[in-house]
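Excluded from the complex is one protein chain; the other protein chains are retained at their positions.
This part shows chain A:
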Amino acid sequence: MEDKKDIMQIIADANKSVTTGIDSADIEHWVQIHIMGRAYKVPAGLTIMQAMEYAGYKFITSAGCRAGFCGACATMYRKKGEYQLQTAMACQTRVEDGMYLVQIPFAPAQEAKYDVTKESYAASTLLEHYPEIARCVACNTCTKACPQDLEVMDYIQDALRGDYASAAERSFDCIMCGLCAIRCPAEITQFNVGMLARRMYGRCGMAEPEQAKKQLAVIAEGKYEEDFKRLLAADLAELQQRYAEREREAD
């Protein structure tokens, strides 16, 4: 029970707002933002996510890594005096005065059912699973919406002509936030198309890396068997100690 409490405390600490413990009288700069149409005064310099928490919102979804990697905190907003509808990750974007915003907690999309080991590495495979890619009118709205600055429209065009290598490379940094799919007038779920392209390219298009082959052989020979057995048998205290003393890269 005690261990569990520690973990809950760690999570709570990690999720603590950056303004926790700061007296509002000490905050010099303020901006006004509108969350779903309602005005709030929040300290300048906060991210959208921090500002929403400051305003009293509690994220029970639409929040994950808080570091720009998980793609959970998709946001749409307009800035004061600008007509463009902007998209971003709430944990990576700072609030600006006059911002109108809303969180997009989920992009409804069905992933096609396939088994990459059985799919043909042919130009038509992507079209068969996602025929709607043929509806792309090259409007580029998806590219403009991508918080990762990916060339989304270009990888859909790659997919249309069966260029797996280019589609995989161009979509590689996708964090599956779904903003492209929400904005697409052709109702394409780009992130799923990119995923299939990468899976197929990884399986059929790329050369098997020499190092991976060697390493697999080493594992098959049983080099790590003893270490794993020891880890699996270890009690919590030992695991915690080993974790604390582990070799790690510099932060």
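Here, a residue touches a chain if its C-beta (ideal position, glycine included) is under 8 Å from a C-beta of that chain, and two chains touch if they have at least 3 such contacts; residues count from 1.
Everything that follows uses one rule, which is that contacts and distances are computed from a predicted model.
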Q: Consult the UniProt record of the chain that does not appear here and report its protein name from "Aspartyl/glutamyl-tRNA(Asn/Gln) amidotransferase subunit B", "Heterodisulfide reductase, subunit B", "Outer membrane lipid asymmetry maintenance protein MlaD" or "ABC transporter ATP-binding protein".
A: "Heterodisulfide reductase, subunit B"
Q.
For the chain left out of this view, which of A:Met36, A:Cys65, A:Leu85 or A:Ala123 touches it?
A. A:Ala123
Q) Among A:Cys139, A:Ala165 or A:Leu216, which residue is in contact with the omitted chain in the full complex? A) A:Cys139
Q) Can you name the residues of chain A that touch the chain not displayed here? A) 123-124, 136-140, 151, 153-154, 157, 160-163, 185
